[in-house]
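Every protein chain but one is kept in place in this view of the complex.
Chain naming follows the written order as A and B, and within any one chain the residues start at number 1.
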Amino acid sequence: MSEAMVQFGGRAPAHPVGGGIMRRLNLGTAVAGGLILGYVAWLISHHFLAGADDPMVQNQVVTITLAGWAFGFMIGIGAMRGPICWLLGRDQSHEDEMFAAGKDQGVGRYFRFTTDHKVVGIQYLVLTMVLLGIGGTLAMMIRTDLVTPNSGFLGPQTYNAVVGLHGLTMIIATIIMVTGPFGNFIVPIMIGARDMAFPRLNALSFWLLVAFAPVLYSAAFLGGIPTGWTGYAPLSDQGPPGMDSYLMAIIIFAVSTAIAGANITATILTMRARGMTWNRTPIFVWGVLASVGLAIPAFPMFMGAMVYLGMDRTVGANFYVASGGGNPWLYENLFWLMGHPEVYVILIPAVAALMELTTVFARKPLFSYNVAVLGIVGIVGLSMMVWAHHIFTSGWAPELNGAFMLTTELISIPTGLLFFVIIGTIWRGKVWTTLPMMCTYAMLWNFIIGGVTGIYLSDVPLDYDLHGNMFVTAHFHYTLMGAGLTGAIGALMYWFPKMTGKMLHHTSALWSFWLVQIGFQVTFMGMFAVGLAGQPRRVEHYDNTFAVGNMVSTIGAYTIGLGMLLLLYAVISSWRHGPIAPANPWGGKTLEWAVPNPIPLENFEVLPVVIADPYGYGEGDFSIPHTSEPREDVVVGAQLSPAGAVEADSS
Amino acid sequence: MTNIETAVTIGDPDLHLEDPNVIGRRWRAGVALLILADAAFVATLLFAYFYLRGLNTSNAWLLHGQATAAIWVSWALAGGAVLSAVIFGQARRSIQAGNEAGFVAGALVALLVLVADTVGQVIQLTSFPFGVASSAYSSVVYTIAGANLYHLLLTIFIAIAMWNRGRLHIYSKSSNWQVRVAEMWWNWIAIAAVLTAFATSFIASPASGH
Partner (left out) sequence: MTSGPPIDERVGLWWRRPETRGIFLIWVVLTVALVFFSFIPARIMGPTASPTKHAVELTMTVFTLAASPVAAFVWAIAIYSLIKWRHRGVGPPTEDGPPIRGNNLATGLWMLVSSVLCVFLLIWGLAEIEAVAAPERSANALIVNVTGQQWVWTFSYPQDGNVESDQLYLPLNRPVIFHVTSEDVIHAFWVVQMGIKVDANPGETTKTSVLPDKLGVFDVRCAELCGLLHADMETNAHVVSKADFATWIQANGGHV
């Protein structure tokens, strides 16, 4: 028995096959557990708390019920088994761990508390697509309401609820869209590890998000989130019980993010392959590290703001109630202390993914690796010091506005370096304009516009004029959607063959790309125009002067919707019966392309040792790094063309 | 510059079973990061306390003539947390020296101190001379006490596990990384208790003069 086994208690497994109680727990028992405990919590709180007409009591009942659901769900999925067994000194046997990793379980492992990072990555991918689908549908509802100045399609109450849900759904979806699917699936392989540092925490962070989703959407039946996604107090203090769903959802999300962030960060810090020094670490890994590292201190602050909101709403505390000594500026500061780093949590990994794939498709080394790292680190460092540019007009500290204008404008320097690295990498390259590479070009267009409009907004007097109007909405859609989501779609198209083992259907994905990108320009150029002309954000109807711009935006939005549906079709149909992908269809040199398809449970039979960075294009022969594994497909993969992919399919 | 064909070479085939020291290093990194997250939350508590105190909105940080919490209680509770952390640190040194019995005894004493501290925290929370809704001061003080209670309960869970697992001879001189990880968290909650006790020692708002 090895030392590692001694550490785990050294007991013989109770069952010869392993798994124990985890064999009987899955999504079904989780939902059952959540419903039962939620119902019990509702019964008890409803019974014991007096005065059901009092809004504060209603808030208490809703909060307790939702907490009951979340705990019941996590118990039902088996999240508590690990800590309790650890407390009792009954550690997992090797067979238990293999079961937990999803060994030989087929599709069922996607519906369990499975610890394999590849399963978690796919789970995140599907969850992200579901959330984007919900958020997109809500966006279509908003644009439909705004098609004419007084459409009355939703009415102010529903409209406000839909705006809040759209915003929050999209923020959550974009936060997880790169570090969730690709950070979990790709990064451990990319750094030459067999799994994440803490596989059970990995499963925990994902299943918390599944518990989170019904909590968030319960708001739709409890009066909505009529505050926008920002949930500014004291409007959120006086809001309907939907706000309790909002704050419980954020608390669960913050816990999930802290756990995922600590897990991914520890993985990258401690589990890189031997020889993978910091200057040989792929730039995407740097991007993911920056993103999750930034999220670790950022989201607990949001959670703090939510705990105080919950205290205000359920026990009448005075955090944000001015008459009781509270102050809305407390909320605004805490919110944006999270809110601005969060923008880079979304953006950095998406841009880093595009940098990574640009080297592959330009067939050139990453231009100025050190500058790229400097840019990422610079953004991370500055992003903690710019939050107050969101509250220039709040009046909380007008004398500090100049200082925050400085930090905000400084951040344009490291952001500019990211552009520099990408155009430098394209420079004189052999540019292979595949779909992922087209996303890089789209990002270069969109992010310039998003970045320049961001500079307008950093200028204090200009912000006084533009703050809170449609110009701001268009600006952050250009950054978060035009650069962020485009980067995530590029990453999906790039790693689709590795993650699913299939090639993405080219024609429908190509159509989707053009529909989404053109629709995007139309939508948000229209929105820039009405913003400049003076249309506030988050209004259900507007003056006739803004009619043309809004009509244009709505037409563009439907185009995006159509394109996204087409992408969904391309993904689903290719996943189900697309041509089998070779192990390395693009000729990439990072480690994930060196493992075979389908990827073995522990990724590497023999752990690789890295002796150079993965950007040696034009510096040797045209081969990929290889491990000692005598796998035919690895060697073949380097030379495969799309034509070769078809061959592989027919064989 | 480099030969790309050999960008990756053969690794060590025996790495499926990892050295406890490697696992321990990984866990210390992970727990340090979780402590960072928790510290950000504690920082929001301190920020809320000092910001609302500084603003004194509507002159209602403290209501006129409102009773305030006894400062020594928070310091005594912080002292309890520090004491239990020191005792557990002693227990950790025992196990590193190979003294299993010493570790079990130390962990048990640290656990008992922690339980006593928790009882004290519950008593403080239920006997503040004001309600949570009285003023901004009372809201933050209740929340800080609640956060400390949450810290203590979580640490009691870890303490029970430490004692129980020590009893079951799971830890030894050569394999004790979990003890070191637990100690990191333990030290952090002691520091957090001291920080919040320090903050709540400043009661009157500097802006209350007018």
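We adopt the following convention: contacts are C-beta pairs under 8 Å (C-beta built on N, C-alpha and C of every residue); 3 or more make two chains touch, one makes a residue touch a chain.
Owing to the predicted nature of the structure, the values given are computational and were not obtained by experimental measurement.
Chemist: Over the full complex, note down every shown chain the hidden chain is touching.
Modeler: A, B
Chemist: Can you tell me which of A:L209, A:I426, A:V522 or A:A570 touches the chain that was removed from the display?
Modeler: Per the contact definition at the top, the residue touching the missing chain is A:I426.
Chemist: Specify the residue from the set A:R313, A:H467 or A:K502 that touches the hidden chain.
Modeler: A:H467
Chemist: Out of A:W86, A:F302, A:F319 or A:Y542, which touches the unshown chain?
Modeler: A:Y542
Chemist: Out of A:S45, A:N202, A:N327 or A:T479, which touches the unshown chain?
Modeler: Residue touching the absent chain, from the options given: A:N327.
Chemist: Contact with the hidden chain only, please: which chain A residues?
Modeler: 156-157, 160, 163, 226-228, 232, 234-235, 238, 322-323, 327-329, 362-371, 393-395, 398, 401-402, 405-406, 409-410, 412-413, 416-417, 419-420, 423-424, 426-433, 441, 444-445, 448-449, 452, 455-456, 458-462, 464-465, 467-469, 529, 532-534, 536-543, 586-587, 615-619, 622, 641-644
Chemist: Considering the entire assembly, which residues of chain B contact the chain that has been omitted?
Modeler: 57-58
Rule of thumb we're sticking to: only the chains that are shown with their structure count from here on.
Chemist: Between chain A and chain B, what distance separates the C-alpha centroids? Give it in angstrom.
Modeler: 29
Chemist: Can you list the residues on chain A that touch chain B in the complex?
Modeler: 2-7, 9, 83, 86-89, 91, 192, 194, 197-198, 201, 258-259, 261-263, 265-266, 269-271, 273-274, 296-301, 303-305, 307-308, 311-312, 315-319, 322-327, 329-330, 333-334, 589, 591, 594, 602, 604-614, 616, 619-621, 623, 625-628
Chemist: For chain B, which residues count as touching chain A in their complex?
Modeler: Of all residues in chain B, those touching chain A are 1-13, 15-20, 22-23, 25-27, 29-31, 33-34, 36-41, 43-45, 47-48, 51-52, 55-62, 132-133, 135-140, 142-143, 157, 160-161, 164-165, 167-168, 170, 172, 174-175, 177-178.
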